[in-house]
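For this view, one protein chain was removed and the others were kept in their places.
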Amino acid sequence: MARFLKKREESQGLAPGSLVFIGSKKTKHIHIRVIDYDQKKFDESELKNIKDGTVFKETNTVTWINVDGLHDLKVMKEIGDSFDIHPLLMEDILNTGQRPKLEEFDDCIFIVLKMLRHDKKKPIIISEQLSLVLGKTFLITFQEQPGDVFEPVRERIRKQKGRIRSAGIDYLAYALLDIVVDNYIHIIEGMGEQIEDLEEDVLNNPESSVMEKINNFKREMNFLRKLIRPAREAIAQLSKTDSELIHEDTLPFLKDLLDHITQAVEAIDTYRDMLSDELNIYNSTISNRMNDVMKVLTIFAAIFIPLTFIAGIYGTNFEYLPELHFKYSYFIFWGFLVLVAIVMLAFFKKKKWL
Amino acid sequence: MARFLKKREESQGLAPGSLVFIGSKKTKHIHIRVIDYDQKKFDESELKNIKDGTVFKETNTVTWINVDGLHDLKVMKEIGDSFDIHPLLMEDILNTGQRPKLEEFDDCIFIVLKMLRHDKKKPIIISEQLSLVLGKTFLITFQEQPGDVFEPVRERIRKQKGRIRSAGIDYLAYALLDIVVDNYIHIIEGMGEQIEDLEEDVLNNPESSVMEKINNFKREMNFLRKLIRPAREAIAQLSKTDSELIHEDTLPFLKDLLDHITQAVEAIDTYRDMLSDELNIYNSTISNRMNDVMKVLTIFAAIFIPLTFIAGIYGTNFEYLPELHFKYSYFIFWGFLVLVAIVMLAFFKKKKWL
Amino acid sequence: MARFLKKREESQGLAPGSLVFIGSKKTKHIHIRVIDYDQKKFDESELKNIKDGTVFKETNTVTWINVDGLHDLKVMKEIGDSFDIHPLLMEDILNTGQRPKLEEFDDCIFIVLKMLRHDKKKPIIISEQLSLVLGKTFLITFQEQPGDVFEPVRERIRKQKGRIRSAGIDYLAYALLDIVVDNYIHIIEGMGEQIEDLEEDVLNNPESSVMEKINNFKREMNFLRKLIRPAREAIAQLSKTDSELIHEDTLPFLKDLLDHITQAVEAIDTYRDMLSDELNIYNSTISNRMNDVMKVLTIFAAIFIPLTFIAGIYGTNFEYLPELHFKYSYFIFWGFLVLVAIVMLAFFKKKKWL
Amino acid sequence: MARFLKKREESQGLAPGSLVFIGSKKTKHIHIRVIDYDQKKFDESELKNIKDGTVFKETNTVTWINVDGLHDLKVMKEIGDSFDIHPLLMEDILNTGQRPKLEEFDDCIFIVLKMLRHDKKKPIIISEQLSLVLGKTFLITFQEQPGDVFEPVRERIRKQKGRIRSAGIDYLAYALLDIVVDNYIHIIEGMGEQIEDLEEDVLNNPESSVMEKINNFKREMNFLRKLIRPAREAIAQLSKTDSELIHEDTLPFLKDLLDHITQAVEAIDTYRDMLSDELNIYNSTISNRMNDVMKVLTIFAAIFIPLTFIAGIYGTNFEYLPELHFKYSYFIFWGFLVLVAIVMLAFFKKKKWL
Partner (left out) sequence: MARFLKKREESQGLAPGSLVFIGSKKTKHIHIRVIDYDQKKFDESELKNIKDGTVFKETNTVTWINVDGLHDLKVMKEIGDSFDIHPLLMEDILNTGQRPKLEEFDDCIFIVLKMLRHDKKKPIIISEQLSLVLGKTFLITFQEQPGDVFEPVRERIRKQKGRIRSAGIDYLAYALLDIVVDNYIHIIEGMGEQIEDLEEDVLNNPESSVMEKINNFKREMNFLRKLIRPAREAIAQLSKTDSELIHEDTLPFLKDLLDHITQAVEAIDTYRDMLSDELNIYNSTISNRMNDVMKVLTIFAAIFIPLTFIAGIYGTNFEYLPELHFKYSYFIFWGFLVLVAIVMLAFFKKKKWL
């Protein structure tokens, strides 16, 4: 399957706003988990029915509704209806090939990002779509499957670490984005280390496996770049927003976040350059080696081919071949061979091939 | 014929606004089909005479007039006159080498796009020009030949699926653009899959046919890029328009459309990069192989050329050649040959050529 | 002579505004031709003396004064003085190495463009400078030599084709620019066809003449780009002008013109990319061929060198060489040779060299 | 460790604003040194306790507090609290992988830069983070370890050289930035000289050690670019600031500083281009050499292989081989060999291989 562009076959020609799940079904059931808190109160539960969640729309507490799994269209439609999410947004949420972006509305902010992780078998990065719908009193997050990087945030909420319990819903959204971006940096850093190490191998051990590795990294860096650059744009937009949904004292945090993701984007560009350089070195090294091989061949050929020719001369059966009958011919012959060899070696020495 | 720039020979030097058909005649007759509907009413018919269509200019229903075939200048002129289309616009419609673009006027919006499909014989993409003239109560679409990707939209109109019957003429235009863009993504995605698969071949099977494939894809990607990038610009312009012809509730749909075509443009860029990388890998692999070939040659030559020389020595017919007469000369000779061979092999082992 | 930058030796150090002809004198006499018309009247004549032309400054008819040849400084100075053209403009007109540009003044618009044609002998494009001075009632065009692409426009004026006779002086200027740009497209299209055809040759017939052709086209495309890109800028500026000299109903035509030249610029970029790709293919194909050559060499060498060595062994004249005396030695020897050859061939088969 | 992106492992998932030291501990204790001066007064001392420093917040003298070492979180927190530095700023100060940047607040300006120096052992550049917090009456600088390039500034303060004692706190900040940028230029200039010298080696002595050097420089130039370009942005921002903390008469100095760092950035780009060119020359030279090697091989092989074959013919033991029995056969044979050799040499001469 084309990893850089998700198939949309089923959706082609459908009325826009029709809900279609585009992606591969990664979970059996849809799980809906609610965390509801303010400075004093804390509540964590699993929802059987999304309608039970609509009560949170009215309360002033911070409510985080996390949805794992997107393939059940009926449930998804219920969620959309319950929380007044525009059908086009729901379509975006279900299309897991969505480009990272941010959209601002009067009553909500919509963010799509990708969560990344290494594949367990192949040396590739797997992306999972994360959609956030940030309303006035609630934050809904949609993931393709259970398991995420948000556990530290949940822990901070549960244990009242830092300012998260006293801050609003926008700070919660920031905290989630922050951990996603931290994870980007972690992944890039891990690959970066390997890329920097490759340089040694390229010079000393230019096997085709090294080239394969370089090209794998290159492809993955392109993949990351394609996902993280628009994410950077989205976060830049968020950090400059004048939406009422974002409080002024959250803005410095968003700016800090923008710094981090900018660093990630720049690191990707740096590593891409480095990989290109490594490929160039690889090719130069291969050329160098071929040159060495050629030199050895040429030295052997140039020394022994004339010698063999001379030996061939005295192997002919001409009846009248005077040299054959002189007493010291054989030794003179040897002397001449040695002389030729020495002259050739001197010639190669002069050419700096030895 | 130059596929990237259409010949304009006949038009050279003509007065601007003169109607000239630039392209290849792909259909015999011009077909004009009208679909006229509102929330209650639905009517579909073929027009013999374009003048019959002018009644729709006054009605409040949504009227979609589709014209297949552009080569009959008389008919085209009639259409232009009947619907007050500016001669320069008609000239653009007839010039099938037109660059995708959007032009806004007080009473109409003019859009030129390309519809794409695979050629049946050669691995190239064929483009067909689609022009839309969006008036207050009618939408006229011009195609070069019958057969298009709009059938699902017609179906949705006929069967009252989605909001299309209740929405206005601008939504109809959007629906058509949407299906064209969906088709772009479908075509790019199909090629993308093949491009991603090529990477394997490049590493394991670097034949010149692989290079040819890569270059074909590269050319096609350039071709797509040339058509889709200006289309993106046109749609971006449309999604920001303040023309009265576009209702405010159609704007989110246009923004969604912009998202899709942006994704298409980015995917093209990604695949272009990937193809460049694949070409680099191809070249490196070829170099690597040549290196291997050289090594084998050098090993054989370097081992056997000296040996042959030694054998040549004892093939000479010198009268006085003492070694020939010793009893064990032949075996010592063999021993020496083996020794030379072993030394050479050790040398190559050390050089890591074996 | 440097084709990409005209020598200015004589002008160096002169006072700015001094009239110096920079270029090569291409005509003997300066010809001044006047076409004067309005909707009813039409007059065409050759001027002996430029002063006779000043009457047209006052009339309300459209007057087109075409000057062929620039080298006669006295005549040029008279023209400048008669029509109040600023000395710096006159200097620009005479400097045939001028960059295409547009300059707006209160009472005139000044445009410099290049007219292009193929050289008759060498595969290069020749440029000739065209300067337009657009006043309120007159248009003066300056060319380096007689012979131009404007004949169709003159024909349209004479025969009252299209709207040219009823439109103003700005429309005439547009008509001339339009025909120049049409000619650009014609020339690019002609080269483009050849460039697209080259691709076949590159793959099947990679001779150095192909490379030479590619590089010729590349150089010419760079040459065109250098002339057409600033021309595009000039036309873009003209199509957005608010000068009183350009009537509002000419603007759509100028926008159309901008579309055309944009298409030309994009086609140049596309062909440049295509040529780069072709060069890459050329280089890859050469590498591929060298690889094939190497394989053939290696196969021959690797098979016959060991065999020759074995034959050499039994060509030695050792007195005691037991195998020589066995009855079937010769046939066993042949069998062994065949065996070695088969083993080698199998080895190359496995390496996929055969 | 990835030099281009600092590991953030410990910080992942922590509450934003939590103080975590990211970097390697380079000093044992944290040293805090205070220089306090105005036009008349001068005072220099080491602080045991940061709280003693808070008195300077109120005075009107210029106070420069320099902190060497960042790893002691307790001390850092005290500093932050004493001088009202926002926790996010403190986090940035402690994260030594910070991107150079400038942030303006009402009561302070925050600048992060990198100080550079050559590593003592390896040919790489080491960066050390420098953070400046510029308040109304104090300037706090944070360094990772003792030892810096600021000694000349201290000397100028002590000896009342130049205008530094009479200027304000903003001028002090400028003086520090200026010396850091001077050091950038010094380092780039040192590498630049070596890079310019490399060109000779590349042409005359294309060993793989030269390629290694080129690639080292390339990597270091990328490293410098990554640090200096954002620093340039920060200084550009500072030179355009309208913050009250920067007096108007300091602005020309900042503009001058911007000139210097712009020069540094441009020099880096120039040297990067030069290195790319050198790599190309290297590769071309290697190809050239291989070509030479091949020619020698081919000349030897093409001359002696046919000769050896001819000698082989007359080494056969055919019973009836007429030439063997002619008297002058051997001399005719030699003459023929010489003729073949001459023909071959003439052929190579014509091909310009000799």
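The first chain written gets the first letter, and so on, giving A, B, C and D; residue counts start at 1 in each chain.
One rule holds in what follows: a contact is a pair of C-beta atoms (placed from the backbone, for glycine too) under 8 Å apart; a residue touches a chain by one contact, two chains touch by 3 or more.
What you are looking at is a predicted structure, and each value in this text was computed from that prediction instead of being measured.
For the chain that does not appear, the touching partners among the shown chains are C, D. For the options D:Ile50, D:Ala267 or D:Leu337, the residue in contact with the chain missing from this view is D:Ala267. Touching the chain that is not shown, out of D:Leu198, D:Leu227, D:Met290 or D:Leu337: D:Met290 (per the contact rule at the top). Subunit D residues in contact with the hidden partner, per the touch definition given at the top, are 149, 151-153, 156, 161-164, 174-175, 178-179, 182-183, 185-186, 188-189, 192-193, 196, 199, 203, 252-253, 255-256, 259, 262-263, 266-267, 270-271, 273-274, 277, 280-281, 283-285, 287-288, 290-291, 294-295, 297-298, 301-302, 305-306, 308-309, 312-313, 315-322, 351, 353. In the full complex, subunit C touches the hidden chain at residues 1-9, 11-18, 86, 88, 91-92, 97-99, 101, 103, 208, 211-212, 215, 218-219, 222, 226, 279, 282-283, 286-287, 289-290, 292-294, 296-297, 300-301, 304-305, 307-308, 311-312, 314-317, 321, 324-325, 327-330, 333.
Please note the rule applied: only the chains that are shown with their structure count from here on.
The chains in contact with subunit A and with subunit B alike: there are none. Between subunit A and subunit C, the centres computed from C-alpha atoms are 42 Å apart.
For subunit D, the set of residues touching two or more other chains reads 315.
Taken together, the touching pairs link the chains end to end in a line with two free ends.
A complete list of chain pairs in contact reads A-B, A-D, B-C.
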